[in-house]
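Heads up, one of the protein chains got dropped from this complex, but the rest are sitting where they should.
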Amino acid sequence: MSMHTNSVATSLQKDQQDLHLIRYFEALREAFDQEMTRDPNVFLFGLDVDDHKGIQGSTLGLVEKFGRDRVFGTPLSEDAMTGVAIGAAMAGYRPIHTHIRMDFMLLCMNQLVNMAAKAHYMYNGQVQVPLVVRTMIGRSWGQGGQHSQALHSLFMHIPGLKVVAPSNAHDAKGCMIAAIRDNNPVIFIEHRLLYSTEGFVPKNSYEVPLGKARILVPGSDVTIVAISHMVMEALRARKHLDSIGISAEIIDPISLWPLDMDTIVASVQKTKKLLIVDNAWLTCGASSEILSRTIEMFQEEDHVLPAIARMGFAPTTCPTTRPLENLFYPNGRTIAVKAYEMVKGKSAKAWEPPVDARAEIDEFKGPF
Amino acid sequence: MSMHTNSVATSLQKDQQDLHLIRYFEALREAFDQEMTRDPNVFLFGLDVDDHKGIQGSTLGLVEKFGRDRVFGTPLSEDAMTGVAIGAAMAGYRPIHTHIRMDFMLLCMNQLVNMAAKAHYMYNGQVQVPLVVRTMIGRSWGQGGQHSQALHSLFMHIPGLKVVAPSNAHDAKGCMIAAIRDNNPVIFIEHRLLYSTEGFVPKNSYEVPLGKARILVPGSDVTIVAISHMVMEALRARKHLDSIGISAEIIDPISLWPLDMDTIVASVQKTKKLLIVDNAWLTCGASSEILSRTIEMFQEEDHVLPAIARMGFAPTTCPTTRPLENLFYPNGRTIAVKAYEMVKGKSAKAWEPPVDARAEIDEFKGPF
Amino acid sequence: MDKLAPQLYKKMLLIRKLELRLAEIYHTDAVKSPVHLSVGQESIAVGICDPLNKDDLVSNTYRCHATYIAKGGDLREMMAELYGKSQGCAGGKAGSMHLVDMKNGVVGASAVVGTTIPIAAGLALAMKFDAKKTGKQRIVVSVFGDGGTEEGCFYETINFAALRKLPMIFVCENNRLAIHTPIERRWATEKLCERIQTYGIETHKIDDADVFKIRETISSAAEKIRNTGEGPIFIECATYRWLEHVGPFDDHKDNYRDLEEYARWKKNDQIDRLAGMLDENTRNQIQQEVTDMIKDAEIFAENSPYPAAEELYTHVYAH
Partner (left out) sequence: MDKLAPQLYKKMLLIRKLELRLAEIYHTDAVKSPVHLSVGQESIAVGICDPLNKDDLVSNTYRCHATYIAKGGDLREMMAELYGKSQGCAGGKAGSMHLVDMKNGVVGASAVVGTTIPIAAGLALAMKFDAKKTGKQRIVVSVFGDGGTEEGCFYETINFAALRKLPMIFVCENNRLAIHTPIERRWATEKLCERIQTYGIETHKIDDADVFKIRETISSAAEKIRNTGEGPIFIECATYRWLEHVGPFDDHKDNYRDLEEYARWKKNDQIDRLAGMLDENTRNQIQQEVTDMIKDAEIFAENSPYPAAEELYTHVYAH
């Protein structure tokens, strides 16, 4: 697992010497710890943040360190608890509200869309809503239709919200710190299968800016933009492609809104080919938006339009059984084949990459 | 107002002789009346459907005719009432649930997305959810940020839902009948400013199929795909363009999901230019999806890619004051100018179309 | 009562006269906003806000003119907001349904029923945190209609507020109507206070809209919460909406409501009642002051410019 996060760390953290190898959930915890220490107005709450499992470890130890006023569980009332977070944010606090599944956010859309996103604008700057909403995308082991949704595009659609989905420990920590310091509501999307992945992470506090994409691996033949857990699959695809001499550039937008189109377009100008792999459904998704803006920006500059393709969840509810679930998600091999076809043309002879080891998927059996 | 609906009626209803000129809300009422007469399992409920205003007239007289068991108001409990609708639908009824503003649907996203959209799939066909959710997009006269949202893309994103947004009386009636008969949850989007527009509507019952776009006016120089109330603005733009010799083909998708890309792509193959005008925000919107699919389908056929542009709401919360609100929405003139630039090229000399009469907007002062 | 009656009278009269003035000029289209008037309900807003401190907060629904004024919201800015002008309390972006004046303790109102109730609890939570540092307990009053109590978030908030003993007062303005639907078609029973008591919350039910009674109830509730740092307290106030749900007219011909009930409430009008308690001089003077304030606000609104085009893009994101 450390391959890609390694590369992030080495390529980007050259001058931050003091790194340690930690897992995604530990990186998050480090962010909470450092920000709560720095700013007494930061507090963290939500269902189960204060139990002995501590949201898969990401909040463990915080009650002991910061007390029950600043780290507390709630009743099962997602809608009102979101309103509570917004109110506290308007009053100058910096709440971090946690949902253990993104699917549950459908219960608090009214507060997020009608109030959090709009308050600063509608009240003409009289209030700000510096709120972080942590939310986890589930996957695998029969979690199924109501525990596996990735709904980032619903939030990207709404002016006033920011949306981030870091794919590795380094960016999880830096993005969380940036999100906590941001004066807007930020939907912070974690992926359950990333929780145990390791990466080299600076021990000190740092921000990964919201609105800046990262070129994870440079390449020349095709640009692959991948989101959230699909970054791991894209990196697997890159290896397969490498083995047959195709050089893929892998970009992680990290921040889905604001969206760093400049980095993506610069890459596609070089490779002339863009494959977008979303960890979500396609229709009206992040993939549609990235495709659309790429075309618009190329047209604006009168450039020859690149070849573009998208991959994402099958247009169905996520089934629980493993054979169907495997078909529901893109993976390193299907991504590699798609990129191969884009590079070699439709008439290229069929290619089947070898089976990957995918520890974070194949070995996942909870905890949920 | 009758110009465009006239053309729908004449071009498409040649053999349905028995037409009458009625308004959008009357066309809806006619659909309810006829379907409730035909099928005793259809019932209509929601806040205020049974009061003396009858949802701007669209439900007037139905209580008297069908009784309080089949036409009834509810408490202010959008979330649970949606669950009630889903349960009744699972039991074989065909509920029509009404929201007077689309913004309020944010309160029942959990039921719609986690249950209505998924039940048929997740329970492997053991239940169906033949539900119509009527919802109105508000606009103008200071309704502002929380009463003017058009959130169709949120529903288009979710497999299992259908989404329609008819722009005229004829399609309102036919689509409503089709939606009621459909065995899936259908989000039926009305626009407040269309309510008083007139059109020739067959007196008999008929279906406008979900999934079929309509070419409202044929043209050769540019394809304009417009959604909901933007159809009226696009038709105004067409007139302006016509006056300077540019022939625009106006397409109304009617059904946003399923989406009839074939009709759109066939048009763009002819005109080589596509302007998408959504009645919504752009990011991850219907416009992104239409743009993306157009590109994908052209690439699939190895056609030269067309010029594509999108227009929609400004990326802000909708402000109440008229001068800012005017800037928030595309209109016939801004659409015409954009199409003109697409046809004539960026270097074409500036053109400013004359001011339109826009009765449905300029004269609107409620009722809300 | 010597100072209280004129003070409350003035506040109620200001609300009444301003709203009736809005109704009067509505046909001129100067006010480009759907107006939900509180005519007839003024004693609640005034009874609630009068005993509050400037840095206490009142949180509201779209029917927010009355509490905005009663809490001391800037009148000129309110009028300019209704006119859609740049000097409005929200620069013309909010209109009648979303009035806000944080400097005077008026939290932004919302056009979506129920939405502001949990937000008020969040503000109260913040005040509870603050009080541990400052030693001073501010409070929030959350106002909502009978319809608002039907939304699930109301119960979620009540439970949370009781669990955390938040320094807040809930006030249900029960006018027995949600748009045109009477309470009997929406509430299974009318035992709202009994229900709220099961959360361990102290409740008060005031059925005559008596402005002194409301004021006194809020005043002792506020004092209790300030002293102990612990709330919440719940108050249900019966009242009656004289005019249509939205818009400047009465709708008595529409035949959906009991006109005898209206007549009863009209006879019980707290503004008339307090007028009767004042000598003519005081009354006249207050009436003049109120008229002048409204005129002044109107002129301010008229003279204020509309927002410039670039305002469309300000405050989408905070920096």
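We call the chains A, B and C, going by the order they appear; numbering starts again at 1 in every chain.
Keep this in mind: a contact is a pair of C-beta atoms (placed from the backbone, for glycine too) under 8 Å apart; a residue touches a chain by one contact, two chains touch by 3 or more.
Here the structure is a predicted model, which is why all the values come from computation and not from measurement.
Only one of the listed residues, A:Gly57, A:Gly73 or A:Gly211, touches the absent chain: A:Gly73. When you scan B:Gly54, B:Gly160, B:Gly219 or B:Gly332 for touch with the missing chain, the hit is B:Gly160.
The residue from A:Gly57, A:Gly144 or A:Gly211 that touches the chain not shown here is A:Gly144. Although one chain is hidden here, its contacts on chain B can still be listed: residues 43, 69, 74-75, 77, 79-93, 95, 110-111, 114-115, 119-130, 159-160, 162, 183-184. On the side of chain C, touch with the chain left out of the figure occurs at residues 150-156, 158-160, 162-163, 185-189, 191-192, 194-195, 198-201.
Where chain A meets the missing chain, the touching residues are 47-48, 51-53, 73-80, 103-104, 107, 141-147, 314-317, 319-324, 327-328, 365-368.
We adopt the following convention: only the chains that are shown with their structure count from here on.
Between the CA-based centres of chain B and chain C the separation comes to 36 Å, rounded to the whole angstrom.
Taken residue by residue, chain B touches two or more other chains at 79, 103-104, 106-107, 144-146, 315-317, 319, whereas all remaining positions touch fewer.
Residue positions 93-94, 98, 110, 112, 152, 316 of chain C are each in touch with at least two other chains.
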